[in-house]
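Right after this comes chain A.
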Amino acid sequence: MKKYQKFALSLIAILLVIAMAGCQAKTTENESDSAPSNEEETTQETFRIAVAAPITGDNSEYGIGFNNAVKQMADEWNANGGINGMMIEVVTYDDKNSPEEAVAVANKIVNDGITAVIGHFSSGVSMAAAPIYVENQVVEISPSASHPDYSSIGEYIFRNNTVISHEAKAALDIAVNDLGKKNIGIVSIKTDWGVSTAEIVTGLIEDMADQGVVLTAHEEVIEGSDDYRPAITKLDEAGTEVVISVGMYNLLAPLAIQYKEINPDIELVGFSNSYSQELLSLGGEAVEGVAFPVIFFSESDQENIKTFVDSYNELYGSKPSALTAQAYDSAGIIFTAVEQVGADDPAALRDAVAELTYAGVTGTTKFDENRDVQKDFTKVIVKDGEFVLMNEN
Partner candidate 1 sequence: MKKPIMNKNILEVKNLSLSFGGIKAVDDVSFNVGHNEVVSLIGPNGAGKTTIFNLLTGFYKPDHGEIFKGDKKLNDKSPQEIVKTGISRTFQNIRLFSDMRVIENVLVGTHIRTKYSLFDSTFRTRKYRKEEDSNTAYAMTILSTLGLFDKKDQFASNLPYGDQRKVEIARAIATGAELLLLDEPAAGMNTNESIELMDFVKYLKSLGFTILLIEHDMSVVMNISDRVYVLDNGSLISEGIPSVVANDANVIEAYLGGTLNVNNQ
Partner candidate 2 sequence: MKKLFSKFDFPKLPKNDKLKIVFLILALTFLIALPFFGFSNYWMNNLVKVGVYIVLALALNILVGYTGLVSLGQAGFVAIGAYTMTVLVKDYQVNFFVSVLIGGLIAAIFGVLLGLPSLRVRGTYLTLITLGFGEIIRTIIIVWEPVTSGPMGIRNIPTPSLFGLELSLSNGGLYYLVLALLILVVLFSHFLFRSKTGRAFRAIKVDEPASIMMGINTTYYKTLAFVLAAVISGLAGSIYAIQLGYIDQNTFTFDMSTLILSIVILGGMGTIRGMFIGAIILVLLPEVSRALMAYRFVLYGVILVIMMRFRPQGILGWKPKKPYHVTKNARMLFEQGHGELVKLNISNQE
């Protein structure tokens, strides 16, 4: 009998925990007025924007960055009386950077009656969720998705991040012209983004064959694996002088560390999504001299950038990465659009976003007919554990 009492107790315990979990969910939803019931009247005095990004799991640092940036932008607007009096409410959804979760999250966002989303992080995940947003007229701006097909999924799908090809050109330009190397190796992560980017880079290298540029080796690695030595050994045997790392900082940093053990004077070039403080903390001395093209540079002396970086640093104790800055601007774009046309008509909101020309911390943003953006790149290099502009040395 005692056993059954124990069992009953534990069962009750479980139920309590679940209930608590439920309540927790409820309360937070209420904070964010997402209970569909009181949606009607709430939409009058508050505008709710969703951040859908990895808050836990791989790449969570990016998702948290998005969330911070959007919150910051929202607070700035709210400080000035919100959007035409509407207070802004940021609702965060964790998609663990998994397509599976993203689909659930997207449905939940629609369910919660939210009409604008900043996210998702990776192209694959964004593209899994996008159809749901299109179907339900939710404006999605991804600050990071860079897969060519992403924005073509639907009218409501925007990308505030440059398409790979331009970035790839810029990266290659650093390798060949700034670093003056000809034997280029590629290490790419095996994700949709990594594979397509690697393809483009390879193509560009072939085009530069006349300048004597050669592709020594191309190694694909699984995202999240920690041991790149087999790949490095192969690259090194092939006489690579500069490695283009097609991946986030969590590829670039360990790659640099492990490569420099074998060949201290190897050069590495990254992509803008590896431009984040974590690169420095994780890579340490190894990432010294690593360069990449960015459309946002936190050390820049432009006024608006300074203020953004400083207040971000104040709020969250770190410097915003390029993608974070793009999230910040994306939020700004949504709010401005809402200011123009209000929040009640998603179609109008979508058109407003499409038409808008927005001057933000990542330069002037104007979506083209494919709902993509063009931006100019600045070249950044790591010097004495700091990011500095390349031409400034």
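Just so it is clear, a contact is a pair of C-beta atoms (placed from the backbone, for glycine too) under 8 Å apart; a residue touches a chain by one contact, two chains touch by 3 or more; residues count from 1.
For anyone wondering why these and not others, all candidates are chains of the complex that A comes from, given by their letters.
Computed from a prediction, not measured in an experiment: that's the story for all the values here.
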item: Chain touching chain A (counting every copy) in this complex, out of 1 or 2; value: 2
item: List of chain A residues in touch with candidate 2 within their complex; value: 3, 6-7, 10-11, 13-14, 17-18, 21-22, 24-25, 27-29, 36, 55-56, 93-94, 98-100, 103-104, 107-108, 110-111, 124, 127-128, 131-132, 135-136, 190-192, 194-196, 222
